[in-house]
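Here is the structure we will look at.
With one protein chain held back, the other chains of the complex are shown just where they sit.
So, subunit A:
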Amino acid sequence: MATPLIVSEVAKAFTMHLRDGIRLPVVANVSFSVRAGECAVLGGPSGAGKSSILKMVYGNYGVDQGQIIVDHHGQLVDLATANPRTVLSVRRDTIGYVSQFLRTVPRVSALDVVAEPLVARGTDRKQAQERAAELLDRLNLPERLWSLPPATFSGGEQQRVNIARGFITDHPVLLLDEPTASLDATNREVVISLIEEKKLKGVALLGIFHDADVREAVADRIVDVTEFAAGKAAA
């Protein structure tokens, strides 16, 4: 089986220059990989560094050491050292990300927010909107909301827009940061089945799920982030 994502000996610390330059080590020696068609889940207590790992894989946080190798258009790219243009290209075509909270853009409708990643990849806008509508419908977002900008939506409504946006493309790698945190039971079930469908299509998923039911339903494997505690590696 293909392994589209390999994280190898990654370390991350934050240096807080405004607080006398104290160094806050977060993780060290992070090594794991995710195969096509599986869902690996990052486990560990709050503050362990789960989100930081996802953000490094997405290129949103810098990487101090190690490599993050992703199969991008059949070529291996190291995201730890890739230039911004390469990271953008990887985001457009290879790695999708559902963040914990939607970052709203004023005046863009929910439907267009969801359709945008497809449009960015060259899909015709009409077709992308149709696909967006299907997903929003599956996630039970009331149709009257589709044409409105999500800024005024409830937390759960925004999160469903965010999920639809993340799931609309066929990116081979999908990162999920607590996508079900603010959802009710019905919509959690929808997300579980969306994840199952991605697995069947051979997508490599890497997620964080606080909710034990969801985690049990989707996880093929737990990657214990406490094993990468920065203090532990240094000792």
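The definition used in the following text is that contacts are C-beta pairs under 8 Å (C-beta built on N, C-alpha and C of every residue); 3 or more make two chains touch, one makes a residue touch a chain; residues count from 1.
The definition used in the following text is that contacts and distances are computed from a predicted model.
Undergrad: Tell me the UniProt name of the left-out chain, picking from "Quinol oxidase subunit 4", "Electron transfer flavoprotein small subunit", "Phosphonate transport system ATP-binding protein" or "ABC3 transporter permease C-terminal domain-containing protein".
TA: The UniProt record for the chain left out of view names it "Phosphonate transport system ATP-binding protein".
Undergrad: Of A:M16, A:L76 or A:I222, which sits in contact with the chain we cannot see?
TA: A:M16
Undergrad: Pick from A:I22, A:V105 or A:I222: which residue touches the chain that isn't shown?
TA: Result: among the candidates, A:V105 touches the missing chain.
Undergrad: Could you pull out which residues of subunit A are in touch with the chain that's been left out?
TA: 14-18, 55, 59-62, 84-85, 87-88, 105-108
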